[in-house]
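All protein chains of the complex are present and in place, except for one that has been dropped.
And now, subunit A:
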Amino acid sequence: MTAARTPAVVEPPAERDSEPTVSTSHALPPAPRVGLRTAWWTAALAVVLLLAALAPASVISDFQFFQLNRVITFAIAIGGLNLLLGWAGTISAGHGALFGIGAYTTAILVADHGVPWPLAVLASLLVGLLVGALLGLPALRLGGMNLGLITLAIALLLPPLLTRLDWLTGGPFGKTTPRVEAPPGLPFSSPQWLFLVNLVVLAVVFWLLSNMLRGRMGRALDAAASSRVMAAAHAVPTNRITVAVFAISAAVAALAGALFHLTTRTSTPDSFTFLLSISLIAGAVVGGSRSFVGAIIGAAFVVFVPESLGGFVEPAAAGQWQQVVYAAALLLVIYFFPRGLAGLVRQARNRLVRRRSIHARSQEAQS
């Protein structure tokens, strides 16, 4: 994970890490940034949600917590996918499969080997890292769409494979694990407890990732994404960071899958089809693939939009309408808001700040 050694690519740190200077109103729009501010947002969100977790069941029901848990686990996976879409400039059409591999790893370890769930989740992370490194190897040679091909293959291959390897995976019926209970003495129901666990994991993962992207790794990735050749000429080890970032992204997806399994308790081959991979891409693009707040927005989109459709269309066609909505949302965002909804929010805020600063200056001039 060593990034550039020569300072050439690491040169412009000043304007990227400092706050945008408000006074120069006609400065370029600030480059999309992660880092401190994202961390603050995440922390603030975490506090709010922690308070929510303590709310009595009459305010937030266990089912709503279950839904929130789905949002958080998807958000973690989308955050991992963002590494590829937003920074490495490649696509994974198979993150749903990696998510599924994580879920199944935890399911098998807990159900068949009696491993405590925290250890199983950790094991999922490691398995994801390993699988990601293996899949990323062919992408070493060429970036971009080749990774798309490999990942598309694994997305389509995983469900039949899970059905076939029934001695390991339980075949079409999958694996079911017992409910995860809160430690004795804590006043949480199972979904509430998982909500807290998931939140902590989300905060830690996003904090680690944004730290990583703020440093050399992020700059090296940006350089490699804009021109591989140029980056290589500046001693960025483009091949190594491509594989590393794919492995990390896969590990995050597998971790999210493991937590997802703890929430749903049952994993079957149908849970991890190609459509799940597409959903994750849709979430990443719609939320904004260079933003971790965007990952949360995107996850909420992925979880709640199909459900709200249920009221409008007949149930038999709900799956199809879900696909139509995903497709439309993907196209609209790509054509009109390339930075996603998070980018839209940021743009609106910047405009507000700028207007205010112009206002302040004109008052200064008058006085």
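The definition used in the following text is that a residue touches a chain if its C-beta (ideal position, glycine included) is under 8 Å from a C-beta of that chain, and two chains touch if they have at least 3 such contacts; residues count from 1.
Rule of thumb we're sticking to: contacts and distances are computed from a predicted model.
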{"item": "Listed names \"Lactate utilization protein C\", \"Amino acid/amide ABC transporter membrane protein 1 (HAAT family)\", \"Xylose transport system permease protein XylH\" or \"N-methylhydantoinase A\", with the criterion being the UniProt name of the chain not displayed", "value": "\"Amino acid/amide ABC transporter membrane protein 1 (HAAT family)\""}
{"item": "Which of A:Phe188, A:Trp321 or A:Phe337 contacts the chain that the document leaves out", "value": "A:Trp321"}
{"item": "Per the touch definition above, residue among A:Val71, A:Ile101 or A:Leu152 touching the missing chain", "value": "A:Leu152"}
{"item": "Omitted-chain contact residue, chosen from A:Ile60, A:Ala77, A:Ala93 or A:Val180", "value": "A:Ala93"}
{"item": "Absent-chain interface as seen on subunit A, which is shown", "value": "85, 89-91, 93, 137-139, 141-142, 144-146, 148-150, 152-154, 156-157, 160-161, 163-164, 227-230, 233, 275, 278, 281, 285, 317, 319-324, 326-328, 330-331, 334-335, 338"}
